[in-house]
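The excerpt is restricted to a subset of chains, each kept in its original location.
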């Protein structure tokens, strides 16, 4: 029930925005994400963006795990 | 997809797996519980269990909103589905869950003429209400903290629009009280928790700090990709080996300690904590969310009544015990004989990756 | 005023004749059909015949990559091909809900004619019924098909340990495209059905040799179809997740709804179980045939878990793929 997917924002109008993934687009609500710009990435659950997502954070996250594995 | 690709096919999996086998030699049997139903699905899809040593057991906890909704609540929902000029809008998950009569589900009621529409978002339910001004639309608001803010936003929007034919049957639940109830149960036997990443996006990872702090239980907030899950399980095992229980956040790309303040404040504006009945856990104080007084016109419980009987459950079904980790599916007397995926008795057999359905497929 | 189909068109009277003579016969023209008797007389076909039927209830009737007319031809053509036949003749039967636009009906008829020509089959006999408003869903189509047997002995009983499991292209596109066209997937965008006739691909596979069984993974998808191959037997099908071609848009759409492309219908894909020695030859043949460019070997037959389909995940884990338990993707073909 907490399924969420990452989408790329292509346009914003107030609380409404359009996000895309793999060539598909979806109308979503962005009530809970301040300072959103087209080009940003968000995690979307049940039609609502619940958090912003950046490439840097994802890479940092992955590097952290990789580092720990490498240390085994 | 997107940035998640590399979390799907990470290097070094072999080393992690080997490490887990090594750890389990030292620690002996380990029982870890994933709380979130989406974690359960992701673990199954990645075939994670097949990689773990047999002594590391993954249990599916009370984090599937369908599995924790008691039969009495489903009975009430079925009653609502029979009211004239009522359209129920529901996430698909709920449609197969039987009430206290076996086989009596929303899917069956719809086949017999009830108006039940599946939606992906609460906003879709509100749109249905706008499109059908002559009908009453009731949104079945199940879910945890991840889902609650959107539900709150939807109710705020309904109020703003003055939508008079829309209401929400609020069955939202809170994670922390359920975990506390679980831990306090006499048959509690879990060694560590895989904490729900998307709940934590909203609540912040700090919401799970009570697990090591108060109960000495290791806890890892985890993402949903194979690497996330395997690494989080490794961290739980490692903390158990080290006997150093702590809260760790594996899902740093999305989860911060304090969560999403805008989402929290929407929940705060619309909801109040309330006592709530859970399948297998009984009534837990302050474990549910109710609409505040100001939103009564959009509260389906007030508009149409809602009095789930706390006692009716399907005779013999051990779903409550299974959810608590107190009983393995195979130990249920109905398992595999009376209760099968094609003809499920309890909610744990309903979902394709529910604990019982998964166990059924693996028995031969 | 737009012309619509009314109950009169199904009365068996003047309007019915009009529909047949002005729309259907010209679209499908062939000498067998033009006789317009109670049935068609088919020229002698030597040897055993392959015979199949399907009804098509897809909604909406038009979806990206096809429509119910194309689907109705492909569905039966493919079933005849999968059962080892060379489809030659189709029957065609409509159940139309009154109020359906004549223009849309013509579109569907044209689509049937075009697809039939592409697949090398003739429509030789048919029927048209019109039902009252509210008793249908625009249009339902049934086709049956018949043709000489091209290869004998195709059967799940022919499958042996060590056999290779092949698929002719990416999986689950049709199911996802229809769900999107229905608005059940809250996405917009181009997601094309894979709907296409498999007469050439099946011929290519059979010609290459070593084929144990063919099947088009329609309702229930690849996972359910493969289960049907081994259930109740001593055999296992072991799939490699990484080897299974999935279109990124299909994967994205399925992810969003927690669905699995392996349970999503295909209407232009072929599963083949092939003897180990011929697997490469069949795969080559598919690659060289239109519609098989992305054919892949996706697994092997073993005896590790009798009666089950097992997926080796990208992570190296494994999971059992059961049959579909109920409607995951409602009404898609």
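To keep things simple, chains are lettered A, B and C as they appear, and every chain counts its residues starting from 1.
Everything below uses one rule, namely that a contact is a pair of C-beta atoms (placed from the backbone, for glycine too) under 8 Å apart; a residue touches a chain by one contact, two chains touch by 3 or more.
Small disclaimer: the values here were computed from a predicted structure and weren't measured.
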(request) Taking the file as a whole, write the stoichiometry using the chain labels present. (result) A x2, B x2, C x2
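Assume only the chains that are shown with their structure count from here on.
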(message) How many angstrom lie between the centres of chain A and chain C, each centre taken as the mean Cα position?
(response) 37
(request) Please compute the C-alpha centroid of chain A, do the same for chain B, then give the distance between them in whole Å. (result) 22
(request) Check each residue of chain C and list the ones that touch at least two other chains. (result) 186, 248, 251-252, 255-258
(message) Two or more other chains touching the same residue: where does that happen in chain A?
(response) 3, 5, 21-22, 47
(message) Under the definition above, what is the set of chain A residues touching chain B in their complex?
(response) 1-6, 8, 15, 21-22, 29, 31-34, 41, 43, 45-48, 50-51, 53-55, 57-62, 64-66, 68-70, 72
(message) Taking the touch rule as given, give the residues of chain C at its contact with chain A in the complex, in rising order.
(response) 180, 186-191, 248-249, 251-253, 255-258
(request) Spell out the residues on chain C that touch chain B in their complex, using ranges where they run on. (result) 184, 186, 242, 248, 251-252, 255-258, 260, 305-308, 311-320, 322, 325-326
